[in-house]
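Every protein chain but one is kept in place in this view of the complex.
Take a look at subunit A:
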């Protein structure tokens, strides 16, 4: 009885929470493995990390949290029957997702120009795997945000927003570990 009540307390779609927990576990395991492999060559990992574009990644943090804010506001506006504002907020959130991908693409292009690939060092294998997998989620999130801007039932917007906040949350955990802990 009490278990059912606790489950009922979760806001939004239960299946979205299952997805959020699953994604956190996958990325969490990846980051723990990254830190574990780092123990075999801390100096090499620090040197490899110095090639990353930290400013762009920090900028992307601002881009994603602002996008998440807009997605959260969209739900409140839709619940208040302000459909136009909600749709505009969702489209703006999706556009910021595209900005994130452009900055990420520039970062990858910079690495390619330096001749850095996933084979260069184990650091870069994890870097490309984790940030690339996250970027794939951003791409999916942009499509979902645009879809719920079109099919703007409040439940759709809430589920789409939950996915987007999960993408935001993963980045908040991934960014310091990959880019800053040298």
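Operating definition for what follows: a contact is a pair of C-beta atoms (placed from the backbone, for glycine too) under 8 Å apart; a residue touches a chain by one contact, two chains touch by 3 or more; residues count from 1.
We take it that contacts and distances are computed from a predicted model.
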Identity of the absent chain, which is to be given by its UniProt protein name, from "Hsp70 family protein", "Xanthine dehydrogenase molybdopterin binding subunit", "LrgB family protein" or "Nitric oxide reductase NorF protein": "Nitric oxide reductase NorF protein"
Residue numbers in subunit A that touch the chain omitted from display: 6, 9-12, 20, 24, 28, 31-32, 35-36, 38-39, 54, 58, 61-62, 65-66, 68-69, 71-73, 76, 80, 85, 88, 161-162, 165, 168-169, 172-173, 175-177, 180-182
